[in-house]
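Left out: one protein chain. Kept in place: all the others.
Every chain is named by a letter (A, B and C) in the order it is written, and numbering of its residues begins at 1.
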Amino acid sequence: MSRTDTGASERVADHPPSGPGRPRRGLTERLLAVRELSLLIALAALILVTTMRNDRFLSAQSIKDLLLGCAILVILAVGQTLVIVTRNVDLSIGSILGLVAFATGELFLAAPGTPWPVALLVGVALGGLCGVVNGGLIAVAKVPALVITLGTLYAFRGIDYYWAAGRQINAADMPRSFLRLGNQTVLGVPVLFLVALVVVAAAGFYLRSYRSGRELYAIGSEPAAARLSGIPVGRRVFAVFAANGALAGLAGVLYAARFGTLDAAAGAGLELQVVAAAVVGGVAIFGGSGSVYGAALGAVLLTTIGSSLAVLRIDPFWQQAVVGALILAAIGLDRLLALRTAARLRGGSAHGA
Amino acid sequence: MAHDSLYTAPPSGAGVETEREGGRFAALRRALGSWDAAVVAALVVAVLLASASVQNFATGRNAQFLLLDLVPLALLALPMTLIVITGEIDLSVASMVGLSSTLMGQMWLSSGLSLELICVLVVLLGGVLGAVNGVFITGFGLPSLAVTIGTLALYRGLSFVVLGDQAVADFPPSWTAAAVRNLPGASIPAAVVPVLLLAVVFGVVLHATPVGRALYAMGNNDQAATFAGVSVARTKFWLFVVSGAVCGLVGVFWTLRYASARGDNATGLELTVVTAVLLGGVSIFGGRGGLLGVVGGVLLLGVLRNALQLADVDANALTIVTGTLLIASVVLPNAVANLRARLHRRRQRAHLTAS
Amino acid sequence: MSPDTDGTQTSPLLVLDDITKSFGAVAALRGVHLALHRGAAHALVGENGAGKSTLVKVLAGAHAPDSGRMTLDGQPLVLRGPADARAAGIAVIYQEPTLFPDLSVAENIFMGRQPLRGARRIDSRAMNRATERLFARLGVRIDPTRPARGLSIADQQLVEIAKALSFDARVLVMDEPTAALSGVEVERLFGVARSLCERGAAVLFISHRFDEVFDLCQRITVMRDGAWVSSDPAADLTVDEVVRRMVGRDVSSLYPKQDTTLRDTLLDVRGLSRAGVFSDVSFTVHGGEIVALAGLVGAGRSEVARAIFGVDRYDAGQVRVAGRVLRPGNPRKAIAAGMALVPEDRRQQGLVMELSVERNATLARRRALSRLGLLLGGAERAEARCWTRRLQVKTSRLAAPVATLSGGNQQKVVLAKWLATEPRILIIDEPTRGIDVGTKAEVHRLLSELAGAGLAILMISSELPEVLGMADRVLVMHEGRVVRELPRAEADETSVMFAATGQGAAA
Partner (left out) sequence: MSANQRGLRLGATALTLTALLLTTACGGTTREKSGNDTGGGSQTSGAANPDAQLKEGLKIAFLPKQVNNPYFTTSDNGGKEAVTEIKGEFKEVGPSEASASSQVSYINTLSQQGMDVIVTSANDPNAICGALNQAKAAGAKIVTFDSDTKPECRQIFVNQVTAEGIAENQVKLISEQIGGAGEIAILSATANATNQNAWIALMKEELKKSEYSKIKLVTVAYGNDEDQKSFQETQGLLQSYPNLKGIISPTTVGVAAAARYLSGSQYKGKVKLTGLGTPNQMREFVKDGTVDAFALWSPADLGYLAAYAGAALASGQISGAEGDKFKAGKLGEYTVGKDGVVVLGPPTVFDQNNIDQFQF
């Protein structure tokens, strides 16, 4: 915490400011805009390079594939953003997704006539339940979310395995109407991507425009101050984990619709990509700052990297290494920028009185 | 130091707030003072129960299998204990083992170096991998959790890059046999001996040297440690280097034991290591725990898995058991401490109103 | 008998009755009474550690009292958390600002109470306008949309004040809000407080500056060692009387610094600067001398001490110990050169609260005590026993966590830790903060003895009587610079405060 005089405020002793002026754009907002812009530039550059190698990369089919491919990751990244903003992390989402995806298949097996909206609701509810388990354990034990969710990562996956017992659910077991959800398009845009867009917009709107949304940032920014301000920290963190679980549940149902073939291993290892997407998207791992738009862009970027590696015929084994390198680069870059900003703010004027 | 408070739920609290925490942690401390003993007792109970109820458990051959399976886990738990005591974590250990293993395979395949030299190089390279973690964590001041999640992915990815589509398996049989050989005249694997030696070294460093004192101090309060002349960053850096070097060693052992260098070696082992360390009574917040408890934790975990496996418990149930054990070993001490603190307060209140 | 039955006309708005609160073995509040009246400002004074801040946290709902009653407007008041206190109309300005660095200034002020528009959305334009209006009332101009990160401590405090104002609170609690403010800002703040009073609010004001206390407040409550001492109309009291009640005995007998002969220069600080924190700090300390570094909170005193000791780096300048240049940024080198630093924040910097007394007392000596790199046998225990005896630390056993000790005994453990290193230079930051009066005297006697034994002592203290009583020389800092150097004979309350508040500093 810097406790230094910046001279940033101009003290006017005798004449108060002349009426309410037009609010200027805050520094935070400007920094965020910079991050989102640079992500877009990176994305454009990547697409350009890949397209130069192979012009089909920019065909309608290919763009459709990209949008379809990133939808699930975008939804998960939005949920993870909610969690990271409060200075927590949820590593169990991959397992929640797998469990819910399998449960969806089971539901259709058990009750073949189930309309897909019901399945969607059941999946979201089951995901939410998993999130409640996470949130509850964290609230009760007051231990880092990392450890709890690392534990539930295995516990949920174990339940999934146990339940599936080596069985597989196939596309034929699920109703056509449900599977169409997975690759249908509206005006050339996949439904899945539209769902993701709605989730991003809703979460972004909530975080910006609602008191409880702003409180999430407050909690991540300075937990002790949040408590003193009367913010129900425990309740908010609990709710965030429940919401993240529900979003992972939604992603699980969509996963089932998209891939059609389900076994218990669905979504294994996805948590790394999701954390990477959020972090690359500018969500500070220290909490308190970052936006869902950035996280969503991060998810799109990661998916595009995956696709272009395949198109560029680069050894697919590089992909995981790239994910890791991106996480390191993103958090390192954030740190560097933060230090720079701090130095600039401090160096601005030393007791310029 | 932003990273020390990251992901720790209890309020870092200003001023008097910590005084209450002090009270609670004192209770926690009492609960944990006996944690070592509890782990050892649980271990004894587990062994006795398994011997009595699980067929084929109490045999020399089984002991050999059990111990051999535990060698990597035990080795990795040693530096992890020290790291967690300083309030950090290293999630990249399993990936470092995997990368060490493939590096060993690649060198054996294509470099023409002698295997002895390769082994040394792999341990040193492991140290370099750990140093990368260390630089990001102590040099840039980033949270170890985030950094090692990144290197978890990076190193695993690289280990696939290194060997790509092959598994190197033609290591000399004399070497691969040595990795699983028993001590003469006993059904105890010879590999246990270096593990024990290292455990003693780590135990002595942690419990009877100035370095160990500094580790506890910085895990509890790195500011106070800095004011007392402890080089917090430098010590942590070297801990991560040591962790990497031990991973290199485990990589060598793993490769020889399974006679196969593959990109997916030791996948997911980090969870088991962290579980064993926490089960051994090391506090995830840092500053508390001992090596004896961790060794107990490793053995307990091994005995449980082995016995359950022998009792034909489903592998999936074992996954659940590991996850649940991890959660229980962090939730239980805290829940107990909370309960005690609450009882204490109630007693105090009763005392006050009575007077 | 209730202490506030004497001659007040209206029934009090907020009453605290027999409030008790303890943390572990430490009793922070023991049967405290307080009554705040509508339209009146009430001062709460007491030494550091007298329990004022704990009382503030009880009022804020951050701490639940162990026993006692609170009533607001005659109704029993139970605060289950800060949110309850807010709902009851109690606003608190803390000693240390509690802002969210990542959020905008306006959001910091209105967190949880942002103005809304349709569909319960936050109306950020209205929020920013309201913020500008609040700042206008305070007469400052801070961009409402800038993040709180990077604000100066004074500006942070102003944001806190604006926050409290925005409540239209019935009870306004101010815990040393003026420490970092300039004279004009203090006047503005008092203007706001008075206008709140006129509207019928009750104000509780905590400060060490008696001129401000007597300027603003109608009643004064004195606390000492967590206990209530007295509540009287300000008009019936004098400064001397208040100080006597705060300290509990005559001031002069407290500070037994003996005159000693000066020896060689041991600490020589030349042109030390750290951008934005302090600049061009130069002074020397001789063996046998106690030099006090005085100034307001935030003037940069502790930061200078940290830089000298090497915890922080500095941008320019030099530190010499007995003539030899000390490597910057390395506390271990400083310790090796014979320097010791007893930091201001015992809990965060001085002690590892969960480790035992023994481990804490020997932490800085862990290397010296080891044989062949091993700490075996009872070397640490013997050393710890020796020093805890010499300093008369009261503890049940050396293996007890230091958190279980009282504040005074904790401070002795810190001293033991550093005296065990047998330093030549002792830098001691707020040596008696939060410890009881008896131990205070012991600490002062000890410092005097140490100086007599030839140590060079650099003392940082916010307590003027301590500075004036103990120091051979007083260096006064203001906004990161040493603005006055006063020999003992010339130092008095007026001259030090005058320099510390920056008045006439330029002369």
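By our rule, a contact is a pair of C-beta atoms (placed from the backbone, for glycine too) under 8 Å apart; a residue touches a chain by one contact, two chains touch by 3 or more.
The structure presented is a predicted model; accordingly, all values stated were derived computationally and were not measured.
From the options B:L75, B:A245 or B:V274, the residue with contact to the unseen chain in the full assembly is B:A245. By the touch rule set out above, chain B reaches the unshown chain at residues 55-56, 59, 61-62, 65, 69, 108-109, 112-117, 119-120, 123-124, 127, 163-167, 169-177, 180, 201, 205, 209-211, 214, 230-231, 234-235, 238, 241-242, 245, 254, 257-260, 262-268, 306, 309-310, 312, 314-316, 318-319. What chain A contributes to its contact with the hidden chain is residues 54, 56-57, 59, 61-62, 65, 69, 158, 161, 164-168, 170-172, 182-183, 259-261, 263-266, 306-307, 309-311, 313, 316-317.
The rule is simple: only the chains that are shown with their structure count from here on.
The touch graph of the protein chains shown is complete.
Set against one another, A-B and B-C show the most C-beta pairs in contact at A-B. Put simply, the C-alpha centre of chain A and that of chain C have 42 angstrom between them. Note on chain placement: the centre of chain A and the centre of chain B lie 30 Å apart, centres being C-alpha means. Computed from the mean C-alpha positions, the centre of chain B lies at a distance of 42 Å from the centre of chain C.
Counting only residues that touch two or more partner chains, chain B has 14, 17.
Contact with two or more other chains is made by residues 62, 98 of chain C. Partner chain A is touched in their complex by these residues of chain C: 60-62, 81-86, 92, 94, 98-104, 107, 111-114, 116, 120-122, 124-125, 128-129, 132-133, 135-137, 139-147, 149-155, 158, 182, 184-185, 275-277, 279, 298, 479-481.
Interface residues of chain B facing chain C in the complex, by the touch rule stated above, are 14-20, 22-23, 25-26, 29, 204, 208-210, 212-214, 216-217, 220-221, 223-231, 287-288, 345, 348-349, 352-353. Remark: chain A residues 1-14, 16-17, 20-21, 23-29, 208-211, 214-215, 217-218, 220-222, 224-232, 284, 288-289, 341-342, 345-351, 353 touch chain C in the complex.
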